[in-house]
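For this depiction, one protein chain was excluded, whereas all remaining protein chains were kept in their positions.
Moving on, here comes chain A:
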Amino acid sequence: MATRLQFENNCEVGVFSKLTNAYCLVAIGGSESFYSTFEAELADVIPVVKTSIGGTRIIGRLCAGNKNGLLLPHTTTDQELQHLRNSLPDSVVVQRIEERLSALGNCISCNDHVALTHPDLDRETEEMIADVLGVEVFRQTIAGNILVGSYCAFSNRGGLVHPHTSIEDLDELSTLLQVPLVAGTVNRGSEVIASGLTVNDWTAFCGSDTTATELSVIESVFKLREAQPSALVDEMRKSLIDTYV
């Protein structure tokens, strides 16, 4: 199921949150509604943790993680690191890494098995990723953009990439990631997928500007629709209605 929401009237929810299969991080917002939406969806299943990184709220773009671990930039303060270590389950390894490219969320895109990284990432970082996250690392570009973490979002079931990706690139990435990929947009034609959308294996959150068409594409590629008919109708209603007058 995909939910539409806003962080302080801004539709780029992927910037202010990070969703994985084991935990969810949200930024400290002005109002509690952002946090409460996540909680409503996920509270019984996985912990939802409010945090900041390096004193900033753009946590989604600064950190990268999956169910096995979480990587933090060198700008993270010790208190934040400790807070995260305390809040997250013990199975999750929290690691702060020294890397010149400190916006790890823009440079690394991963699911539980494979990660795509910025082509200019250090060798040590790459090893760290493979170690902490337990994934296979590939250096790639998406539609000619080196910030792979921004222009694609994928889970273990599917992925959405930049709309200008050519068919050959799409095939190549699909074989690397072993998941079905589709080129599409989010937030009414925005090409920056990962900043408008955050997704795990059973749910997704996207900005409220996302049109019904985009939402249906997201739900179909990430296989978020459940089999039961009533649930289907409910979900369809949610995705078909753009705005409530």
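Please note the rule applied: contacts are C-beta pairs under 8 Å (C-beta built on N, C-alpha and C of every residue); 3 or more make two chains touch, one makes a residue touch a chain; residues count from 1.
Methods note: contacts and distances are computed from a predicted model.
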Exercise for the section: Assuming one chain is omitted from the figure, identify its UniProt name from "Septin-type G domain-containing protein", "WD repeat domain-containing protein 83", "Pyruvate dehydrogenase E1 component subunit beta" or "60S ribosomal export protein NMD3". Expected result: "60S ribosomal export protein NMD3"
Practice task
Touching the absent chain in the whole complex: find that residue among A:50, A:139, A:157 or A:188.
Solution key: A:188
Practice task
Just the residue numbers, please: which parts of chain A touch the chain that's not shown?
Solution key: 163-170, 183-185, 188-191, 211-214, 216-217
